[in-house]
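One structure is given below, encoded as structure tokens.
Coming up: chain A.
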Amino acid sequence: MLKVDNLSYAYTDKYLFENLNLYLDIKTIIKVSGSNGSGKTTFLKNISGILQDYEGEILYLNENIKDISSPNIFYAGHKNGFKDNLTVGENLKNDLRNPEFDLDKIKNYLNDFGCEISFSTPLGNYSEGQKKKILLSLFASVNADLYVLDEPFSNLDDEGIDCLNEIFRQKVSEGSSIVFTSHENQGKSSQEINIDDFKND
Partner candidate 1 sequence: MNKTFNNLKTFYHKLGSSPWFYKISGITIPYVALFSFLFLSIGIVWGVFFSPTDFKQGDVYRIIYMHVPAASVSQAIYYTMTVAAVVSMIWRMKMAGIFIKSMAPIGASFTFLALISGSIWGQPTWGTWWIWDARLTSTLVLFIFYIAIISLYSSFSEKKSADQAVSILTLVGAVNLPIIKKSVDWWNTLHQPASIKFTESSSISPEMLYPLIISIFGFYLVVLLSGLMAMRAEIAKREINKEWFKNY
Partner candidate 2 sequence: MIYDFNDYNFHVWLVLLITVTLISLNLIVPKIRLNKIKKLKKIDKN
């Protein structure tokens, strides 16, 4: 599904990682680990086509990621893309990743996370952990072939971690793949890569 070939990324003449190779099959979960500032987020931005000035090649379904007009990839970054002054409902409804807004589905997932959220409250009233759960409920309700998630397990309580692992299992059984980063070794995965292995100094 996703093939990463000799990927290198330099920031101001210094390579974050070099010659990274990866093959991601369907129905797989890959955990990307690495120390702080090792380039985990950069790697996720590379494979989801946000940062394109890398060296090497990234093929998505045998096509160069740079040439694909709309790959069915769901990206959720460290910065969640939500606006604090809008209500939860407005944020979710107007999220560009969310083609069919399904309120009930999101509400169910929020319940699974054990989260009491009112859709008409401004998002800024909620804590970071609750915002994380809102973002993850959005992720759970959207159908995509590949999910790219940056630190989905951080800021989550134990209940949330179990719930997210369950959602991961469900997504994989539906035929999707997931790439996520984690620095505290949380989350179950079928495969793992460490960005620190691709440093050259």
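With respect to how the candidates were assembled, all candidates are chains of the complex that A comes from, given by their letters.
Simple rule for what comes next: a contact is a pair of C-beta atoms (placed from the backbone, for glycine too) under 8 Å apart; a residue touches a chain by one contact, two chains touch by 3 or more; residues count from 1.
Nothing here was measured: the structure is a model prediction, and the numbers come from that model.
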item	value
Of 1 or 2, the one touching chain A somewhere in this complex	1
Touching residues on chain A, where the partner in the complex is candidate 1	6, 8, 11-13, 19, 53, 55-56
